[in-house]
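Sharing a structure here in structure tokens format.
The complex appears here without one of its protein chains, the remainder shown in place.
Then we have chain A:
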Amino acid sequence: MPGISSVLNIAQSGLRASQLAIEVTGNNIANVDTEGYSRQVLLLEEAMSINYSPGQLGTGVLATQVVRLFDKFIELQYLDKSSTASSYEAAYGALQSVEALFNESNTSGVSSALSQFLSDLQELTLSPQDSAVRQVIVDDAENLLSMIGQMDADLASIQSQMEDYISQDVDRINDLAQEIADLNAQINQNTVEGSNNPNALYDLRDVKIRELASIVDIQYIDNGYGDITLMTKAGHTIVDGTSTFKFTFEQGKTTQQLTQSSTFDGQAYYDGNDEYEYTLQVVDAGSVTSGAGAATFRVSLDGGKTWLKDDNGDDILYSARPEDGKVQIGELEVWFGSSSNPDDPPADGNLSAGDSFTLVPKKAIYWYKAAGTAINVTPQTYANGTENTSRITGGSLEGYCTVRDVNVSAYRDRLAAFTESLVWEVNSIHSQGAGLSAFSYAMGSYAVADADTALGSRSSGLVFGDRLSSGVSSMYFYDAATGKLASAASFGFIDFDPVASGAQPFDPSVHSLNDVVDAINNTFGTFCTAQVINGALSVTADTGYTFAFGEDSTGLYAALGINTFFTGSTPTDAAVNTVVANDTNFLNAGHVNGAGELNTGDNTTALSLAGLSTKKVTISTFAGGDTSQTLSGYYNSLVGLVGVDTQNAEYNYLYQSALADELASRQDSVSAVSLDEEMSNLIRFQQSYQAAAKLISTADEMFQTILGMKS
């Protein structure tokens, strides 16, 4: 019933509301610089009214709840942009390091070393018998290879650094998922809809979600009452209420998808590692065998979008081989074995058309379903540059994986292709030339896996086997004492079929290393003995003879590493042939002339080698396709590619981060604390408090008046 005491109650509710409002304002002011803090306001409601004469009378004010000001829509947009910006930021940071490696403005590098080597070869044409010039060539070639090797090692180190970052990010995702799940539980416990809002917990959770979004792309689903579900854009759940799902960064797994009718019982295996994922798809049904009847399969490096093609544009078909017939595909040696032991043949080696296998020869990110099944979620870029949307597609994880698997991988592929072409082009010229001395012994530097397999076959294991062509190769044998041709029959082409008339040519699709050995022994057995040692060709002159090599239209000498300038084929193993390095007389500036003579002043081979500075060579990589450029031009285009990639990453980072910043400032305009506003609120609530206090003193005076009436 209204009366003086109800005035006191009304005043008291006003005092309490004002005091609470001042506390909320004070808390806002105190947290003005707190990262992730959202401004809070006290919600006030009118208290119930009482029916009375002259009508309803109010009973004061109710302070119902403290809410935070936060725009969820803008936050969702921000998380999206933030993921993309973080991806480019990570990529840009890493690519800056890569660009520094290729920058030769202050230091000498591969480009200048290559120019020096080509210039040395030019010098050799002028002084073909000058031992000093020869030594300089060897030294500068070693310097060039050392630079290439160092460049490759530095790039590998950046990839390894990316793996460290990826590993840290994956650990952080798991930690954040657990922390967010714990916060969900706490928010659930503390939420009373309409009266109690755990604002600090909401703020903390939003800070963690922002951090999560900077690592991986996320979808945010609010289930109400504090429960949220966070998933990657592709739908891999990270947090579902109080449950979490695990991500791991571990060695890639081989998976198989067999057709319904397939009886195959085994597994695909590989040796080596690569940044690409290899998808093998059986095209022609068959068995796993070293002989005829083997199943054939094609290979994709981008998840089955495009297939490796040959020069004619047809899919390259590989044969399904057991462990002893490993097939070389890109960086891997691939074979099929039993499910439990790679060395054993499959329990059932019958492959059906459509069976496919995915090999992941690198460390990859896996998402574990509740059932414990691992799903590969490593970011993947198709050959046309688009992303695989069923994987992770944003956040720093994507940036680091892209740098490791797309950018640096492509640079290393190109550097490897450049090195291989350099070695091949020099060797194929050099191996047909002659130095100042003839050989009494020559040992090949490239070995085969099986001396009975055709050298052109992908199972031969010969590094340059695919560069061989049909044709003829010639040798010359001399009298060791006089240096003259040993006899009228001591030179000519190696004959691959002594029964047929004339010298039969070499055919890489038919002839094996043993056939080469037999052909040499059949043709020139009087003067030398050829044999296979550790899978490589060895030719030893018989006593009293020496020998030299001449025209070779097949590339056989270069492919077997006989009479070559370089050995190896990759940035890691390429080196100057020790035969040449130890005795520069074996550096071939000249050639065996029409009369079968070695002339010291001859510069024929040197001229061909020097011609490499302007000769366009075809270089192929998966990412770069086929190009026809000079060696210098190819390397310079690689440097240009690094520059363009870095510039693109920089611009995209600036662009996406500007958009994310704009959204963050929009969110700030809603939830950030403005000291001016809080100060004016403080004064307003102080005035309210003073007014409520005045009401109490007024009620007191009214009581005094009534009490005073007694006397």
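Throughout what follows, a contact is a pair of C-beta atoms (placed from the backbone, for glycine too) under 8 Å apart; a residue touches a chain by one contact, two chains touch by 3 or more; residues count from 1.
Note that contacts and distances are computed from a predicted model.
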| Record-based protein name (UniProt) of the chain missing from this complex, from "ABC transporter permease", "SRPBCC domain-containing protein", "Flagellar protein FlgN" or "Nitrite reductase large subunit NirB" | "Flagellar protein FlgN"
| note | Which of A:I10, A:I74 or A:L695 touches the missing chain? It is A:I74
| said: Using the document's definition of touch, tell me which of A:E99, A:D466, A:E662 or A:D700 contacts the absent chain. | reply: A:E662
| remark: Among A:A623, A:L654 or A:M702, contact with the omitted chain is made only by A:L654
| remark: Interface residues of chain A toward the undisplayed chain are 73-74, 77, 81, 651, 654-655, 658-659, 661-663, 665-666
